[in-house]
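Shown here: the complex without one of its protein chains, the others still in place.
As written, the chains take the letters A and B, and residue 1 is the first residue of each chain.
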Amino acid sequence: MRVPPAVTQRAAVGLMWTLAGLTLGVLLFIIAFVLWKGLPHVSWEFLSQSPRSMGREGGIFPMIVATAYVMGLGVLIAAPVGLATAIYLTEYTREGRLTAAIRFGADCLAGIPSIIFGLFGFVFFVITLGMGLSVLSGALTLALMVLPTVIRTSEEAIRAVPRAFREVSFGLGSTRWQMVTRVVLRSALPGITTGIVLAVGRCVSETAAVMLTAGSALGLPRGLFDSSRTLSLHFYILSREGISMAKAYATASILIVVILAINLFAYWLMRRFVAKVR
Amino acid sequence: MATGPHAEEPQGADWLMRAAPAPAGPAVVAGTTPKVVVEGFTALFQGCAVLRNLSLQLFPRERLAIIGPAGSGKTTFLRSLNRLNDLEAGFSKTGRILLDGQDIYAPGADVVALRRRVGMVYAVPVPLPWSIRDNLTYGPRLAGTRDRARLDQLVEESLKNAFLWDEVKDRLGTSAMNLSGGQQQRLCLARALTLEPEVLLLDEPCSGLDPISTAKIEDALAALRAKYSIILVTNNTKQAARASDRTAFLLMGELIEIGPTEQIFTNPAHHRTAGYITGRFG
Partner (left out) sequence: MRTDKLISLGLAALAFTALSGLALITAFIFKEGFPLMMKVGLTDFITSSDWYPREGHFGILPMIAGSLAVTAGAMVIGVVFGVGVAVLLTQFCPPRLVGLLKPAIELLAGIPSVVYGFMGVVILVPLIRENLGGSGLSVLAASIVLGIMVLPTVISISVDALQAVPRPYYEGSIALGATEWQTAHMVMLRAARSGIVAAIILGMGRAIGETMAVIMVAGNTIALPTSLLSPVRTLTSNIALEMGYAAGDHRQALFATGVVLFVVIMVLNTVALTLSRRRARGASR
């Protein structure tokens, strides 16, 4: 007995919609659940105070600062390096062995798990270079982690700029660098910024790598060489050691809010980018 | 490139039947030193010759039209004159091109300065996605001009010379993408003029433009002849007949014939030239 293809189609499409719905449902559930359980425990005191008794009481202010430092410094390093790489790959070389090698490096880097970055950061930055468990070690490690993302998104944004613009610039007597900065980057900026914003998002979520490089000290980091604990690490420790469910949920909800804000911002930037190029 | 809503052209179809203005400036006098000398120039891409052993001269204050079927090397020739071909992979050349007696391909020659002296307008109008004013000041800014008053002056002069000033003088700050196709192309012409070049290269500037825009650009070129040497590449033989002083016929990379426009179109010396002009091939 053959099932008519129209019926198979309806069944298959129905199945796929179920899968999609489940996927979406999981996302919404996670966000809603964490916010529902956590936001009630979030208060101004929570955000502005330091933790007491290992985090059972008090707030998460040092963790917010630590996250900002590590993420800020990490992106500050990764963004120019990644952008320079993208510019070099697209504007200063032709496709060949050299570009293939650089791309290979970036692609491989993108696939390395965060725990390996953590191990590397530990043995290289913390020990060999003597920076110790610190904001600096964490930032450098994270910079290496998000570098491929910045390279990839910057390259896409630069490639989207029409080729004719470059010719016009050369025809008017510009050097290559003038063409890149005054014409290409000016048009590619929204796309590049989106990539950097996404990199920021990755930094905020990262736990394994910072655990081994920035450490887990509870105090407020005052300088680059202080050890500190990021938000996601704090959340991990709170929940794993069973210190305080309420504080754990609260920390998680702050994390979710930040991630949501970052993603929305990146999404809005992307929309503007597409609108401009059209 | 998307153009914005079609801005009104002040003239209508009747205007097209007007008598075209006479070209400005005295015609080239015999014995004048040529502005550009091309000697035995061969252009190759990946070893494949696109231009073969081309030799011709361009005089100051003349409009030279270059005609020929597609693939003759006309665009390659233009791009060799401002060394834009250097940007292509696999480009090589033999022979010389002299601008005011200096080989533009000499080792150590300043390419950036060359491109300021030899301006170019492309087949498709390419306004940069900025305001009209920014489009026009880009070139001078690259050259180091910073004085606001001077930049304003350059903007106004070049727009007037491109016959675009009246239409856009009130909206220099608006986006250049909102101009119609014909206006954009005149903007590109003005943009090339802001650098006050000595030679103007135009690569089929009116392809795809309506007849009124085309006529305006041809009028602008007639007026510009007073100050510039102009090379106009065109697929449209009738445009060449209208808007040039001398015409060169290129076929499959070789220069077949060059001479006064009137002579080329009424009594060409070479049978192939006659064949192309009469439409036997092309």
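Definition applied: a contact is a pair of C-beta atoms (placed from the backbone, for glycine too) under 8 Å apart; a residue touches a chain by one contact, two chains touch by 3 or more.
Computed from a predicted model, the values in this text were never measured in an experiment.
> Which listed residue, A:119, A:189, A:220 or A:246, touches the chain dropped from view?
A:119
> Hey, which of A:19, A:47 or A:76 is the one touching the hidden chain?
Result: among the candidates, A:19 touches the missing chain.
> Going by the contact rule already stated, which one of A:61, A:88 or A:225 would touch the omitted chain in the full complex?
A:88
> Just name the one of A:144, A:168, A:183 or A:218 that touches the chain not displayed here.
Once the missing chain is taken into account, the touching residue is A:144.
> Could you list which residues of subunit A touch the chain missing from the display?
On the side of subunit A, residues 5-6, 8-9, 12-13, 15-17, 19-20, 22-24, 26-27, 30-31, 33-34, 80-81, 84-85, 87-89, 92, 101-102, 104-109, 111-120, 122-124, 128, 144, 147-148, 151, 175-177, 201-202, 204-208, 211-212, 232, 235-236, 239-240, 248, 252, 255-256, 259-260, 262-263, 267 touch the unshown chain.
By our rule, only the chains that are shown with their structure count from here on.
> Where on subunit B does subunit A make contact in their complex?
Interface residues on subunit B, with respect to subunit A: 1-2, 82, 84, 87, 89, 112-113, 115-116, 119-120, 122, 124, 126, 128-129, 138-139, 142-143, 188, 191-192, 195.
> Touching residues of subunit A toward subunit B in the complex: what are they?
Going through subunit A, the ones touching subunit B are 94, 162, 164-165, 167-175, 178, 182-183, 187, 276, 278.
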